[in-house]
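For this view, one protein chain was removed and the others were kept in their places.
Moving on, here comes subunit A:
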Amino acid sequence: MSRFTRRTFMATSAAALMALALPLPAFALNDAEARGLVDNLVSEINDVIASGKSETAMYGDFERIFRKYADLPYIAAYAMGVDARRASDSQKKAFTNAFTGYISRKYGKRFREFIGGRLEVQGVKQVKSFYQVTTTAFLRGEAPFEVDFHVSDRSGKNLFFNMYIEGINMLLTEREEVGSMLDRRKGDIDAMIADLAKAG
């Protein structure tokens, strides 16, 4: 048992699969795919930043990018936290929708500050069941800083489910904010969703 670790088990199974020349399952996310996803994501973000469009037009673009690359149901579910247990399915759907617009505006604003700068993909590594793609933001007059994307195929598609900017992660930060919004409305989920649609 001591020598037959999870790692050796995985390695052995992988070797067995190779020996049988079985096609690799389509959902097996790998380094190259995780990196490719973030390469495309970063290039689309850079295009929007460089487009010189109006602020509102940019938010529309960022929302489209979020819907294409982000695991929105996961991010929304995490942000709602334990309060999701008492939410109805229609409330959950409405929340995911309002939340998507909210993070597109909020994070779109931050990306807009990258005007004149750029994001560069540095590397990728597997962490537990997902991939961490590290990028560096180069901004004028600033020491370069890390922006990481955590990518998973949990949903059946390769999508990012969390983002770290200098250690600050979107999931934890937004769960705190949604919690505060609920507190402000004394726990009224519908009122919180209405606030969210206007926030960011």
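Just so it is clear, a contact is a pair of C-beta atoms (placed from the backbone, for glycine too) under 8 Å apart; a residue touches a chain by one contact, two chains touch by 3 or more; residues count from 1.
The working rule: contacts and distances are computed from a predicted model.
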| item | value |
| --- | --- |
| Chain not displayed: protein name in its UniProt record ("Acyl carrier protein", "VacJ family lipoprotein", "Protocatechuate 3,4-dioxygenase subunit beta" or "Peptide/nickel transport system permease protein") | "VacJ family lipoprotein" |
| Touch with the omitted chain, as defined above, among A:33, A:63, A:120 or A:177 | A:177 |
| Residues belonging to subunit A that touch the chain removed from view | 71-74, 76-78, 80, 84, 87, 89, 92-93, 95-96, 106, 109-110, 113, 127-130, 132, 140-141, 143-144, 150, 152, 154, 161-162, 164, 166-169, 171-173, 175-177, 179-181, 183-184, 195, 199 |
